[in-house]
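With one protein chain withheld, the remaining protein chains of the complex are depicted in position.
This part shows chain A:
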């Protein structure tokens, strides 16, 4: 970007800030059985402003966005668009009003190409009543949108082939093609690596310059600080505060969110690490069959595993846990070779995995919180093969207290929990058992700062008790703060291991792209 155009951009963005709000929420309320998700909230949205929406897990952020997107109806209050007030919006009203919702779980058809996805439900037709989809026009309309977004793929790419970040671009292209005036994002960056998040933030800024308003939810506060023109903080369904651009600071955000100051506490290890607990020798995964991974994990240490997306970290974790067959090499635990052919073998050896995709593999949405937590350890909650509901409930209550899972009752269906609280259930499920080795794949995705801090303390307590922890994380702050050592993967191999003295963002990134670290 030239200095000139940057200047122009700034002028442009300064102008709409003074504009009149086109969307006003007044006293909106929403309750679900047992919870008041929103308790009388006011909000105004002006053209071209970027609003950061933050709050603890279960504070009501997603609920607010759902009301705007027409997916849920408020119990009370009004939603005013261009001076017309509504008691509720339907999905089509919301789209007609120019509100585009980029969902946390993307709503794309991976068996269709990009252009078809952008125009789904609004296909341009040809040949009159024959209603043939005019694919050429469709593609021609989508190409410039993709260019604007700097997407490096063509309109006829199959969506199934795209990465998560690219799929988000498709959603945004869809919003642009609908002449959106407000684009709302629910935790758009929570599953993106840092570099991709940067790009997304830049795109938000670009939308704003064109006069399109943006509301985004994020638990990464540094991101909020950089990208938001103003911040709205929710706590227990109420407005806890608003901050203007100049007022935004990490500490202030945290204080408004949780109602007190918080220093993220990366507790230092109390005990020195023990001998080798789990040794990987020459493990080859299906993703990179030509790379052999050797790695020693010591008893009582937290080993961070960093790397770019696609570097083979998740595949390695799945192989260790027996989900995917290994294509060579073996594992030994406490010096003895072990055979892990299935996840149940791994669990039998005390090796656990907290998977990254909670909806697909982490929890059963239609099970209650208590049933989810007891599932991997059901035998311990049963006598003579009959499950004891009381024992399950006691365990769930204990986990709820320990991790601060916000739920009216442990017999609640997990599907109704907020995203971050579901993630806590996934963690609770495995932490409730006695692990020897626990692999955490993006353990704090979507979890608020306060709870993150609790989880770090918990991880340290486990490690101090002799548990070996392998933590896969794309959150640089987390990797550097929590780990005792950091192993970095690049294209399927371990490109280097950093000890505490060598920890730095730069070193991790160097190794992640396959360069050497200069000592």
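The definition used in the following text is that contacts are C-beta pairs under 8 Å (C-beta built on N, C-alpha and C of every residue); 3 or more make two chains touch, one makes a residue touch a chain; residues count from 1.
Keep this in mind: contacts and distances are computed from a predicted model.
Within the choices "3-isopropylmalate dehydratase large subunit", "Monosaccharide ABC transporter membrane protein (CUT2 family)", "Spermidine/putrescine transport system permease protein" or "Twin-arginine translocation pathway signal", the name that UniProt assigns to the complex's undisplayed chain is "Monosaccharide ABC transporter membrane protein (CUT2 family)". When the missing chain is restored to the complex, the residue among A:222, A:344, A:434 or A:515 that touches it is A:344. The missing chain, though absent from the display, is touched by one residue of A:247, A:366 or A:506; that residue is A:366. Contact with the omitted chain, checked across A:71, A:143, A:239 or A:309, is made by A:71.
Within chain A, the residues in touch with the undisplayed chain are 29, 31-34, 36, 70-76, 87-88, 90-91, 321, 323, 342-344, 346-348, 353, 355, 360-367, 371, 375-376, 378-379, 382, 385-387, 429.
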